[in-house]
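With one protein chain removed, the remaining protein chains of the complex are shown where they sit.
A, B and C label the chains in the order they appear, each numbered from 1.
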Amino acid sequence: MTAPARPRIAISRPAAGEAGRTGDWRAKRPVLDPAKCLTAKRGDVTCQICWALCPDACITRGAPPRVDLEYCKGCGICAQECPAGAIEMEPEQAHGVCAVDDDGAAR
Amino acid sequence: MTGGRAAIIVRMREQNTYAIRWHGRGGQGAVTSAKVLADAAFRSGFAGVMSQPSFGAERRGAPVTASTRLAREPIRDLSQVTEPDIVIVLDESLVALGGPTAGLRPGGLVIVNSPGSASDLGIEDATVVTSDVTGAAEAADLIVGGQPMVSTAILGAVAAATGLVTMEAVEQAIEHAFTGSAARKNIEAARIAFECTAKGA
Amino acid sequence: MSDVTATSVMTGNEAAAAAARLARVQVIAAYPITPQSPVVEQLSAWVESGELDAEFVAVESEHSALTVCIGASTVGARTFTATSANGLAYMTEQVWWAAGARLPIVMCIANRAMAAPWNVLNDQQDSMSVRDAGWIQLYCRDNQEILDTTLQAWRIAERLQLPVMVCYDGFLLSHTVMPVTVPAAVEVDAFLPPRAAPLTVVDPDDPRNIGPVVLADTRADAEGILRPGYMEIRASHHAGLLEALDVIPEVDAEYGAAIGRSWGGLTWEHMLDDAELVLVAAGSLATQLTVAAETLRSEGIKAGVLGVRAYRPFPVAALRAKLAGRKGALVFDKALSYGYEGPICTDLRAAMCGEPDAPLVWGAMCGLGGREVSPDQLADAARRALADGHAGVRDRPTDWINLHPEL
Partner (left out) sequence: MPTKILDLPDSGFVLPGNRACAGCGIGIALRQVTAALEGRMVMTVPASCLTVFGGMYPISSVGVPWVNVAFPSTAAAASGIAAGLRATGRDDGMTVLAMAGDGGTADIGIQALSGAAERNEDFIYLCYDNEAYMNTGTQRSGMTPQGARTTTTWAGKRENPKDMPRIMEAHGIPYVATASAAFPTDLFDKVVKAKGIRGLRYIHMNTPCPSGWGFDPKDTVRLGKLAVETGLVVLYEVEEGVLRLTGRSAALARSGKPRTPVAEYVATQTRFRSMAPETLNAVQAWADTRWEHFVRRDAEPS
């Protein structure tokens, strides 16, 4: 095979999901409780700390803010920093089928 | 446990080489798993062992793969395993993405870190073994940076499901790779996973 | 710059600087190193005086000199730098980057010996050592050719989106005066129009990421269209160098039509027609070989000279055509691949390998670190090679000229 004569250079165009659906990376998902979220309670845009601190640009501003679960990696910063404690990180998957008995033996 | 699995292992023994592919996520330690398994296999009598990562810049959480080959003779093929006899999945969510079953030899063996049952994974034309390796790591208090570390624990499941390496060799290999309390916890996690994984041929 | 063509006596460095000015270069970045320094001293003076409308970036190292050119060339500016020896070695990382990024930068190399030990005099070890980096390399035989080749270099570079090194021998040309005809600005402007749009796109309204990580394999873009992997990009780079085998002579001919001088394209020759023994070299050494060849002719030896102007791409077809049917070719290198032989010698042997009427190819080493070599010594080397050829010597080692091995 011969080499192409047209000059090829590496030059990328922007698009979401360069690393794929990074929501797959997530072990825990953020779940917002509208009863606690300041913005949701007031019904207008206030606070927005979760939006400002999301490193993945996965939270849309609003009342309440919305999380893009297709790309959210589940870091949990939003839950940690929410001043109202309105976001819980819930496991994507339950474990514990193989637990250890009190005597240390596996069952 | 099943005649099917025994047949796979027998066939692989006949061909005298085992191609294993690992699937994990960045930060889960698939590369470490692959290295320690190679060491354990060497200690179990394989003259030819090879483990290599797929080189990239994968970050914590991103899908990663690694390749292991075990044989009675020295290994000369350093290409990535694309047609595995055995697939080991550290993170169940990867199964749905299709990577683990790509190129899997018909009737191959798939070992998945999952608390659920094998039949729920929807993998066809393969023998599937599940093991709650994350649960084992949690039970051994093997938690780093808030995450249960499954990289060594899964070796117990691999030893149980394949019979290719002895648990004793796995423990020696872990001891070689880690020190002090880290080694102790890793061995404990692997032992728990070994105990609660269905035994293969 | 003058509106009329004028001839004056100048050094090789001054000829290079004059070419950069005539080319209306937009960004110059350089760091001093002997024997290149006068090039950028001259350019900085012209920028300060307003005679040259360009950005002059007085960087803190050669690595940064070429990096500034890379940055400026990426956003579309015509750029120039110059260096020598350790300066070239220090910027080597960026030499690769500039070529891999397909940036039409022109860099003059005043060829100088590599340290250690320190030596500021001429050989060609510096540029020969980066021959594999993906630049076009042209070697000049005199100061006129330096000026003309430097002007041609931008034309070649911007046509192929590849950087060009214009190499000339330190001191032997860089600091030696001789008459040089400087073409009128209007003629050069016609030959070398402003740089067209670059391959790179630097536009906030069409944002792109230039030179990111490229995987080994091909990969689809967001629209699902398969894009090249690293190897396809390198293959395209190689194809660009090979295309230069056509473009270099074309541009040389275009320059001839516009300015009135051409330099032979890929190679040049002297008394080659009926030559049985061909003396091969690059740069000013080849000019000296013409004197040696004439001496040999006076003794009845049918000698001729083949000058290598383009070393990368290596003009395989041209060399084969010129050397077919000759009895012997003696290659004089001013650089060495330590543990093997001179680089031009190796390349020529490889080019001739398997050719049905290939001459015997011999190698000679000379002029390292500025060691004087006279036309008589070159002729002596030719006589020794011929004698060995007649005696049927097979594995003839590289002949080190004017060496005192006992010391």
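Some points to look at:
Just so it is clear, a residue touches a chain if its C-beta (ideal position, glycine included) is under 8 Å from a C-beta of that chain, and two chains touch if they have at least 3 such contacts.
In this text, all values refer to a predicted model and were calculated from it rather than measured experimentally.
Of the chains displayed, those contacted by the omitted chain across the entire assembly are A, B, C.
Residue in contact with the omitted chain (choice from C:36, C:73, C:86 or C:236): C:73. Within the complete assembly, residues 26-27, 57-62, 144-147 of subunit B touch the chain that is not shown. Residues of subunit A that touch the chain left out of view are 10-22, 25-26, 45-49, 52-58, 61, 68, 70-77, 79-81, 89.
On the side of subunit C, the interface with the absent chain consists of residues 26-27, 29, 54-55, 57-61, 63-65, 67-77, 79, 93-94, 97, 200-204, 207-215, 219-222, 227, using the contact rule stated above.
Operating definition for what follows: only the chains that are shown with their structure count from here on.
Each chain gets one centre point, the mean of its Cα atoms, and the points for subunit B and subunit C are 55 Å apart.
Annotation for subunit A: no residues touch two or more other chains. Within subunit B, no positions touching two or more other chains are listed. Residues of subunit A that touch subunit B in their complex: 19-20, 22, 24-27, 73-74, 92-100, 105-107. Chain contact summary for the complex, subunit A toward subunit C: residues 2-15, 17. Contact residues of subunit B toward subunit A in the complex are 25, 59-63, 92-94, 97, 115-116, 131-132, 134-136, 138-139, 147-148, 191-193, 195-196.
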